[in-house]
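Only one protein chain is missing from this complex, and each of the others stays in its spot.
Entry: chain A
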Amino acid sequence: MPRITYAEAARQAILEEIRSDPRVFVMGEDVQRYPYEDVVEELGRERIRSTPISEAGFFGAGIGAALTGMRPVIEGAFSTFLYSAMDQIANQAAKSRYMFGGQASVPLVMRATVSYGIATAAHHSDRPWAIFAQIPGLKIIIPSTPFDAKGLLKSAIRDRNPVLCFDDWSLLGTAGEVPEGDYTVPLGVAEVKRSGTDLTIVALAAAVHRSLEAAEMLAKEGISADVVDLRTVVPMDRQTVIASVAKTGRLLVVDPAPGTCSVASEVAATVAQSAFEFLKGPIVRLTAPDVPVPFSPDLERLMYPTAEGIAAAARTLCRSHKIKTAMPLL
């Protein structure tokens, strides 16, 4: 199987869908220059469509095209630019089907790069999946490997609903095995990346890899971790999380977004509500603090869960057989 980067795998998914389905096209700022320059001649400027800097405009245009039989893919650039198109995403894409009583559907994919940890400061560095998870009608995927990027994006393009795809910037250059040609990864199915018995670590985006590194360290100390990659935030595969906690009795959730009302909170609440009887200790969330992202790397580096931090939290959790004191706020 060829090894390619996440970025290339995602591009492959989109190009394969454009070639096989005349309804699919891609649009966004500068896309004819990057990253689709080499296919403009083959696929044409209509379907590799560069846009003005006009987020409300071209997100809305994507919705209108989706409502009328097309399957647009929007390259939305940085996730913080989604806010400039917020009305289109939250009021139009998400609600059109429901509010019009099922008359409409909006088969639209919106990609947004989530860049953090690279000194882009607050205006380019949010991890806003939880904000959008609060908007019923949107599906949300967060691939963590090249294989998932291609497979999930293909499913997203073929889905009849608006799907937001958050691409973790730190993963775009990472390589992995990706089959040539067609395959899909279904939406709404988490993946157990590593099987263990002592605790469950649920993670998303690049935090999946930090969690796997932590699990490796923990294994050497005799602590065996189940690592679950959520992959899709909406719909959330609660069943896989619950089944894992039923096995391990402990839950650590790792999410690089701010903790308040986060995806991590939702996973924690799910387990508290549906798997309480299996718990041997408190549920722990490892998230970013509730602060905007600072520019200085000396500050920013303090924000996100690291492999060491995950391992440390796991150790504490596995040692606490009884809940004596509240876990410190991390």
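Note that a contact is a pair of C-beta atoms (placed from the backbone, for glycine too) under 8 Å apart; a residue touches a chain by one contact, two chains touch by 3 or more; residues count from 1.
What we mean here is this: contacts and distances are computed from a predicted model.
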item: Among "5'-methylthioadenosine/S-adenosylhomocysteine nucleosidase", "Acetolactate synthase small subunit", "Putative spermidine/putrescine transport system permease protein" or "Pyruvate dehydrogenase E1 component subunit alpha", the UniProt name of the subunit that does not appear here; value: "Pyruvate dehydrogenase E1 component subunit alpha"
item: Candidates A:F100, A:Y183, A:F276 or A:F295 - the one touching the absent chain; value: A:F100
item: Residue, one of A:L67, A:V228 or A:L286, that touches the chain absent here; value: A:L67
item: From A:H124, A:K139 or A:R238, residue that would touch the chain that is not displayed; value: A:K139
item: Residue of A:L43, A:A56, A:M217 or A:L279 touching the missing chain in the full complex; value: A:A56
item: Absent chain, residues of chain A that touch it; value: 25, 46-47, 51-52, 54, 56-70, 72, 87-88, 91-92, 96-105, 107, 136-137, 139, 160-161
